[in-house]
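Following: one structure in structure tokens, then a few remarks.
Complex shown without one protein chain; remaining protein chains in place.
Here is subunit A:
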Amino acid sequence: MFYVSGINTAPPEAGPGVVNEAHQLEIRDRIVKTIYREAEAIAARVVRQTGPHRDWEHKVDDILTSRLLGFPIMFLLLGLAFWITLVGANYPSQLLAKALFWGEERLSEVFVRLDAPPWLHGLVVTGVYRTAAWVVSVMLPPMAIFFSIFALLEDLGYLPRVAFNIDPLFKMAGTQGKQALTMSMGFGCNAAGVMACRIIESPRERLIAILTNNFVPCNGRFPTLIALTSIFVGPAAAPGFSSLAASFTVVGLILAGILITLLTSWLLSRTILKGVPTTFTLELPPLRLPQVGRVLVRSVLDRTLFVLARAVTVAAPAGAVVWLLANISFEGQSLLARGAGLLEPFGRALGLDGFILLAFILGLPANEIVLPILLMGYLSAGTMVEVDSLNVLQNILVHGHGWTWLTALCTMLFSLLHFPCGTTLFTIQRETKSIRWAVWAAVIPLAVAGLVCFAVAQTVRSLGLV
């Protein structure tokens, strides 16, 4: 047994009388020094170090953060992660869709046998069930794969290296590299990314990180980006390279998102959140080989199913609401179509159309349901089609509603940059304890998305490229 003396030292403020600054400093230093001496003594007794520092770790770290390869490796790993996600998710997605739409038919049969009124069937089956089925079949496979890859990189200890590499860029923007870590979390879910901003000590930099987190596409938006790139970029590439081209297009979009994050951070730290970058201390934990089995199980159970459950609970009621909007008519036109008609001029100016803009607005509860809402809107006039493959989707968009590559590009950009989902806004309100910041968090991205889409659409049109 031993007595830990340093830890019991009272802080200098607790003492009576006034002490001058130099004196206070000295006391503080002595306290810390004593604590460390004690800690060293304890460590010496209980910690046994085996062998020298591992050599491979040092070498790998040298490569991951090297002047020449540090950045290319970052982009390649990101591209690889998307490529594996795209290629790997394709088949299970189709299988799931088939299974779930088989379930829809059975569900319909039950309704017919019970002699249920058509509106009830429509509301429950084509509204709630189909939207939820879409969300599950489109989201689950890519999410399970992407989250797992990310969890492996996390377990390896790679993410702090990214922050280490990228810190100077954030410093130029008036913030710091830990924002890169919160952005990595944002890939999974922006609400989680906003909560992760707690790791940033400076309140000003933390707010900037919170307000710009939605510029990294969350898991709810990936399926939209991936589906659209697969339709519009994949076929344009040389045969055999379509999934590679599609994944690097997604990487390109993410790089655009990072660029916008830096620009917006820079702008914020010069306007409403003025200040200079403060301190930055980041621990680079030892690299270690990931415990693959455990990481995979944990990522699927803790993240994938958790996010999926939340998405479905939001998507199901939203599906009902959208079905109602699509099927309640006023003067011969559904409410959905009327809304889209009102938004049409704004949508056109942004390279979109009224239905797309309306889908983004109605998709506020969860980004996952933007594409399903859009399809419901497009198909509300005619008969509902089972969208169980990308070909069908392509048919609806290109041949049914005149999408060009510009429409696809602007939709992806708007998806990447627009206001975060309701859950994230609610989280921002809770984290900042201010409704004002939550409003800013919706207004700033909306303005950015509008500006970027407008600029892109007008430039492309005036150059006569579409």
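As a convention for this text, contacts are C-beta pairs under 8 Å (C-beta built on N, C-alpha and C of every residue); 3 or more make two chains touch, one makes a residue touch a chain; residues count from 1.
By definition in this document, contacts and distances are computed from a predicted model.
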Quiz item: One chain isn't displayed here; going by UniProt, is it "Cytochrome c oxidase subunit 1", "Ferrous iron transport protein A", "assimilatory sulfite reductase (ferredoxin)" or "Amino acid ABC transporter permease"?
Solution: "Ferrous iron transport protein A"
Quiz item: Which of these touches the unseen chain: A:Thr85, A:Thr131 or A:Asn165?
Solution: A:Asn165
Quiz item: Which one, A:Trp134, A:Phe248 or A:Phe280, makes contact with the chain that was left out?
Solution: A:Phe280
Quiz item: At which residues does subunit A meet the chain that is not included here?
Solution: 25, 28-29, 32-33, 36, 61-62, 65-68, 70-71, 163-165, 167-169, 171, 177, 201, 279-286
